[in-house]
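Here the structure comes first, spelled out in C-alpha cells, and everything after it is commentary.
A single protein chain has been omitted from the complex, and every remaining protein chain is retained in its original position.
So, chain A:
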Amino acid sequence: MKRKTILEEVLDRGFTRRDFLKMCTALAATMGLDFSQTDQVVAAMEKNQRVPVIWLQFQDCTGCSESFIRSTHPKVESVLLNMISLEYSEVLSAASGHQVEAALEHVLEHYPGEYILAVEGSLPTDDAFLTVGGVSAKETFLRAAKGAKAIIAYGSCSSWGGIPAAYPNPTKAKPITHFVKDKPIILVPGCPPIAEVMTGVIAHIITFGKFPELDHLGRPKAFYRHRIHDKCNRRAYFDAGLFAESFDDEGARQGYCLYKVGCKGPTTYNSCAEMRWNGGVSYPIQSGNPCIGCSEKGFWDNGPFFVRRAKIPASQTTINPETVGAIAVGVTAAGVAAHAAVTAMKKKDEHHDRGE
C-alpha cells in the first residue's frame, strides 16, 4: 500500500490546507526557525509520510514520555496522528506482550533505515538489572539501533547516565552512547527535557530529512546554545548585584537573583528561560526555585543544590559580570560589594568541590 504524505493525512483528516499551513508555522517556530523558513517546512511536510518511531524505555521514570505528551506546539495529538507513527511505546501502545513485541519486529523488518529510535533511560551494564519480554535491555537496544535512521537520546539518563549513574552508580548504569559508537546520537538532555524541545527535534528531522546542527557534545544548537543565565528573567538583578538571601525573603519576592540559594543557571545550557515550560507558563527560576542544572552532565553529583554556588565561566556570556557587569548597569556601591562577595564565595567553593 502506498503510504500517504503528511499533507494528505492532514487533509484526509478533515483539516484544511490553511490548518496545515498553521501547523507548519507552529512547527517552524518550535524548531527555532524564522518565518521565512516556513516554506521549507511546508514543502517537506507535503512530501513526507508519517515516520515510524520506536520509543524504548530502559532505566527511566517515564518523566520524558510524560513531558513529550505535554507538547503544546505541535500538540501531541498532531504529532501522533499527523507526523509520526509511534509503533512501540510502553506507555501508549494499545498492545501488550507478544503483540507489542510483534509491532516492534514489524518496524525493524519493514522500515530499515527509515525509522527513528527514541530512547528514554540509561542502560545497566549487567543484563539482569533490566529485562523486557525476557530479553536484556541492551540486546533490544542494539537490535533497534542497527537499522535506525536517527537515534534520539531523550533526557539526562539516556544522554549522560542521569540519576541511575549518580554516585555510587549502583547498577553501573551508562548512557546509550556507551553502547553504540558507529552512529550519531542526538542528545536531548534535561530531567525531563522541555516538551516542545522534544517534539521540535523530531519535527526537525522529519521536516528537513537531516539532523539538527549539534554542538560539540551532541546537543541541538537550536535548544542548547545558551545558558539559562544568559536569558534569565532575573539576570538584571544578578548584574546589579541584588540577590535573594533566603526563600520567601524580600529579595525573593522582588525577583532578585537566586544565585546565593544555589541556582545553577549560570552553568546550565537549556531553553528554559527562553521557551519556558508547559506552553510558556513559567520555569523554575521564574517560580522562585533555583535551577538544579538538570540538563548538565553529572548534575546529580554537583550538589548540594541549595548550598554550592555555580562557577561562572568568564567566557560565553554577553557581559562578564565579574568585570564589567556591575559597571555596565551602573549599580551602587552596595551592589559592587555584593558582586565581590559572590566572587569570593565562588573561589571558596572551588576548594570544596567534590572530586567526582
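We take it that a residue touches a chain if its C-beta (ideal position, glycine included) is under 8 Å from a C-beta of that chain, and two chains touch if they have at least 3 such contacts; residues count from 1.
One rule holds in what follows: contacts and distances are computed from a predicted model.
Chosen from "Glycerol-3-phosphate transporter ATP-binding subunit", "Succinate dehydrogenase cytochrome b subunit", "Uptake hydrogenase large subunit" or "Multicomponent Na+:H+ antiporter subunit F", the protein name that UniProt gives for the omitted chain reads "Uptake hydrogenase large subunit". Residue A:Ile84 is the one among A:Ile84, A:Ile186, A:Ala222 or A:Ala240 that touches the chain missing from this view.
For the chain missing from the display, the contacting residue among A:Cys191, A:Ile205 or A:Ala310 is A:Cys191, taking the whole complex into account.
In the full complex, chain A touches the hidden chain at residues 1, 3-4, 9, 12-14, 49-50, 52, 57-67, 69-72, 75-77, 80-81, 84-87, 89-97, 99-103, 106, 124, 126-137, 139, 162-164, 166-168, 170-173, 191-192, 195, 233-234, 246-249, 252-255, 272, 277-279, 281-290, 292, 294, 300, 303-307.
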